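Every protein chain except one is present and positioned as in the full complex.
What follows is chain A.
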Amino acid sequence: MKIYSKKRLWSGVGLLVLAVLLLVTMCIKGFRAKSVALVVVLVAIGLGELGSAMSRQQAIEDREERTAFIESKARSRAFSLTQQICLVLTIALVVAGAVKTYLPLLAMGIATGLILTLSTVCEIAATIYYEKRY
C-alpha cells in the first residue's frame, strides 16, 4: 500500500482521532443520538480520506492542471457573487434601517458595507501584485 497524499492521510487520521475522542467523551457523559451520528460521520469521512490518500487516481486528479483551473474559476466566481450579494444587502439594510429608523438594521448594513469595502481593497491589492509579477 503506497501513500500518494500525506495531506489526505493526516486529514483522515485526524478525523478518526476526533471520532475516538468523541466516543470516549460519550462513554463518560452518556450516549446521545446527535453525538453517535457525528461519530459515524467522522469515521466515514476519515476512512474515505485514508482511502483517497492511497489512491493513485485521486493523487493524479489532485495534481492535474484542470483541477487547479476549476478551483481557481470557482473561487473567483464565488468571490464575485459574494461581493454582489454584499452590495445588495448593504443597500437593502441601510435603506430599510433609515426608513424604519431601526438602528440594528443600519448597523448590519454598515457591517456588510465594511465587508464589501475590505473585499474590494483586497481585490485591488491582489490585482496590483499579480500585474507586477506577471
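The definition used in the following text is that a contact is a pair of C-beta atoms (placed from the backbone, for glycine too) under 8 Å apart; a residue touches a chain by one contact, two chains touch by 3 or more; residues count from 1.
Basically, contacts and distances are computed from a predicted model.
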Protein name, per the UniProt record, of whichever chain is missing from view ("Azaleucine resistance protein AzlC", "HTH cro/C1-type domain-containing protein", "ABC-2 type transporter transmembrane domain-containing protein" or "Flavodoxin family protein"): "HTH cro/C1-type domain-containing protein"
Omitted-chain contact residue, chosen from A:10, A:69, A:102 or A:129: A:69
Residue of A:17, A:36, A:60 or A:91 in touch with the missing chain, whole complex considered: A:60
Absent-chain interface as seen on chain A, which is shown: 57, 60-61, 63-66, 69
